[in-house]
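Here it is: the structure, laid out below.
Excluded from the complex is one protein chain; the other protein chains are retained at their positions.
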Amino acid sequence: MRSRTYKTDVAQLVALSDHRAPWLWAAAALALLALAPLVLGAFGLNLLITIFVLSIGVLGLNLLSGVAGQISLGHAGFLLIGAYAQAILTTDYKLPGLLALLLAGAVAALASLVVGVPSLRLKGLYLAITTLAFTFIVRHVVLFAEGLTRGSNGMPVEALSVAGFSFKGDQRFYYAALVMLVLAVLATLNLMRTRIGRAWLAVRDHDIAARAMGIDLMRTKLLAFMVSAFYTGVAGALVAAQTRFINVDTFSVLVSIEALAMVIVGGMGRVHGAILGTALIVLLPETLNLAFGAAGDGVKTLMADRIYEVKGLMYGVVILLFLRLEPEGLAGIWRKVKRFWVQWPLSQ
Amino acid sequence: MKQTFLAAAAAALLSFGAAQAQEVGVTATEILLGEVQPMSGPASLIGKAGAAGSKLAIAEINAAGGINGRKLRAIYEDDGYVPSRSVSAVKKLIDSDKVFALTGTTGSSHMVAMLPTIEEAKIPTIVHMAPNPAIVNPRRPTVFMIGPDYDLAGYVPMRYMVDKLAMKGGKFGILYQDDDFGKALLAGYQKAMKEFGLASVAEIPFKRGAKDFSAEVLTLKDKGVTGVYLGTLTTESAAVMSEFRRLDMKVTIATLWAGQLPAAVKLAAPAGYPYLIPDYYASNYDPAGQQLMELAKKHLSADDYANFNRYTVSGYVGTKVLAEGIKRCGAAVTRACVVDQLNKLQNFGTAGLTGPISFNNPKAQAVLPIKLFQTDPASATVKSLTDFIAY
Partner (left out) sequence: MDYFVNLVTSGLVIGALYGLVAMGFAIVYRATGMVNFAQGEVMMLIAYAAYSLSTIPGLPFWLLLPLVLAASVGLGLVIERLFIRPMLGEPMFSRVMVTIGLAVVIRSSVLLIWGVEPTAFPRPLGSEPLRLAGIALYPGQIFALVSLALLCVLMALFFSRSRIGIAMRATSDNETTALLMGIDVKRISGIAWALSAVFAAFAGLSFCLMFSLEPEISQMGLRGFPATILGGLDSVVGGAFGGLVIGVAENLAGGYLGRGLKEIAGFVLIVVVLMVKPYGLFGQREIERV
């Protein structure tokens, strides 16, 4: 049981957690993840990299939708912008990798103003559809600006290289992705504790009331969009550096919906929810693959031709079950498990 | 602590390596192949047919005793026609499943996305479904491509319209998809326009997945088009031709090889236009195609047989070609040997399903001759107008 919240100096006030246990657990988790490349093959590493990189994007979406309450169906557009920015800057302009990553995020953040400005007038689902329109428009612009983006042919992307060290190959890129994720998580945790983070929560709960309390709605909402787009732009840039080839189909509208699913299944507004949600949605098809493989040849030949539709069906069923049985998402389950663990043997 | 762990791991790997004298994916009794196909999503018809063709070839080879005593087995991964999933799928096949070779490589931009992984693994790969020039420019040492350049699909029918249908004075138009595939068709069409000095009055792009072509067709009518190339697939072609009929347009229509699919022919039949189709594989109605369908009835499931089309033929041919390379290596089957044998392949016959296949050229691309077909809307079938001709 934890107690002891007596703080004596500023450093203690600002620290993310006042107990040592969370730090030790985090360090252990990081150490475990750092050892993964020694154990997993390229396929497993690829999965983990996908989870890390998408988590960064989902953290961004979570900030916008879960914390600030602005629904966005347009994050595929920011992913696309970030990816193409990274591709163009590193391949055509030969900029250093880290600078390109940051610029990719910045470009996406600027582009988010296109959706952010309407958000000041629109609410709820009207805003959601406007963000959806944004995705389609971005896609069209990419195809239109052939001179810059090579249009429908797609673009090859240089491997990420920082200060001369190349992150080519899954093993090396894994560490780059892990570091970026850790930075993103730390940034988010801190953001949510600042004034702007609390302003976002107020706007989510009731924006007119927040305004009445003195929060500048325009600045708060626009900042939410820009920060969220920055995260997502960086995530898109990392996807480009990982897959080394992008085209307009890399991020379809379905990706936006999948991203929302990750936020909701994980638990809205929670950082660990975003990561857990992403991990679940990414691993779901693979788990189903394993389950079907283990079910034996009889099941396989029975459904040989329709196996892909069956998998799609199971995917939808799992999401429905989740929503029905645990609406607070994985973060809710985590919380319940943690409480059970902490209160044992007195837990209900 | 970490040092001892690493040392132990290294020792384990080395000893494992020493015991494993066999090549990856090859055992004394079996050779494991892998395919990445779009078996769900928008291109599922194509992916399933390609996989079925491969299954057919494997069943036929295994029924005859396998290759030099080893049977073939294949693992099919679905990428849902999304390039990032193709990369993930091919990594699984190479690293987890440890396949010997790849015989299915999904769509064109997907293959380009998979190339770095394939090159790094040095795995023999046959590309038979989406012959994208970027795959062999530059030549990848272990990749072999079957199929002529895409732009011939746009060039051949237009040339036929001029040579055999005396349409030199007509006005031409093209409807093409806004992706690399559509652009290649446009390039072929423009080549024909330039070569024969034809008047091209309408070059209209459209977004994949569009259903309503009324505006595009009205533009074609407005410009007075008499010969049109449709870079559309199955249901889209049918929708366009239905619009042509509604507006009572007298046009000569050509489309690409996907127009040969029985589903496409049936859907377009009510519009009543006998359209031209170039292809480098036999159709369901050619004697060679019919013969293969007989084989399919024996070995494939009812669904796969009902879905038999030129992509089934494509999958069949791709696997047969790889099997030939494996056969020529005799008992010692290694990736290096198969690549070597395939590099020397010349005039490999496929019993009339396609032209003779040769990889002994700088790009290791079997540039195949093209046949021109025409549909018969009254019976919803396809008949061949020419034989396989090299352009």
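Order of writing sets the labels: A and B. Residues in every chain begin at 1.
Criterion: contacts are C-beta pairs under 8 Å (C-beta built on N, C-alpha and C of every residue); 3 or more make two chains touch, one makes a residue touch a chain.
These figures come from a predicted structure and were not determined experimentally.
A.B. asks: For the chain that does not appear here, which of the shown chains does it touch in the whole complex?
C.D. replies: A, B
A.B. asks: Tell me which residue among B:239, B:253 or B:276 touches the hidden chain in the full complex.
C.D. replies: That would be B:239, which touches the missing chain.
A.B. asks: Thinking of the whole complex, not just what is shown, which of A:137, A:182 or A:283 touches the missing chain?
C.D. replies: Of the candidates A:137, A:182 or A:283, A:137 is in touch with the missing chain.
A.B. asks: Taking the full complex into account, find the residue in A:14, A:183 or A:209 that is in contact with the omitted chain.
C.D. replies: Of all options in A:14, A:183 or A:209, contact with the hidden chain holds for A:209.
A.B. asks: Determine which one of A:18, A:92, A:216 or A:309 touches the chain that has been left out.
C.D. replies: Checking the options A:18, A:92, A:216 or A:309, the one contacting the hidden chain is A:309.
A.B. asks: Among A:126, A:165 or A:340, single out the residue that touches the unshown chain.
C.D. replies: A:126
A.B. asks: So which bits of chain B touch the chain we can't see?
C.D. replies: 42, 44-45, 48, 178, 204-207, 209-212, 214-216, 218-219, 222, 234-235, 238-239, 242, 245-248, 263, 266-267, 270, 303, 307
A.B. asks: Please identify, in ascending order, the residues of chain A that touch the omitted chain?
C.D. replies: Answer for chain A: residues 65, 71, 118, 121-126, 129-130, 132-133, 136-137, 140, 143-144, 206, 208-209, 212, 253, 257, 260-261, 264, 268, 306, 309-313, 315-317, 319-320, 323-324, 327 touch the chain left out.
One rule holds in what follows: only the chains that are shown with their structure count from here on.
A.B. asks: Mind checking the centre-to-centre distance between chain A and chain B? Centres are C-alpha means, answer in whole Å.
C.D. replies: 36
A.B. asks: What residues on chain A touch chain B, complex-wise?
C.D. replies: Where chain A meets chain B, its residues are 38, 41-44, 46-47, 50, 143, 151-154, 156, 239, 243-250, 252, 304-305, 308-309, 311-312.
A.B. asks: Under the stated contact criterion, what part of chain B meets chain A in this complex?
C.D. replies: Touching chain A: residues 6, 9, 39-40, 44, 48, 78, 81-84, 87-88, 91-92, 94-96, 109, 112-113, 115-117, 134, 178-180, 182-183, 301, 303-304 of chain B.
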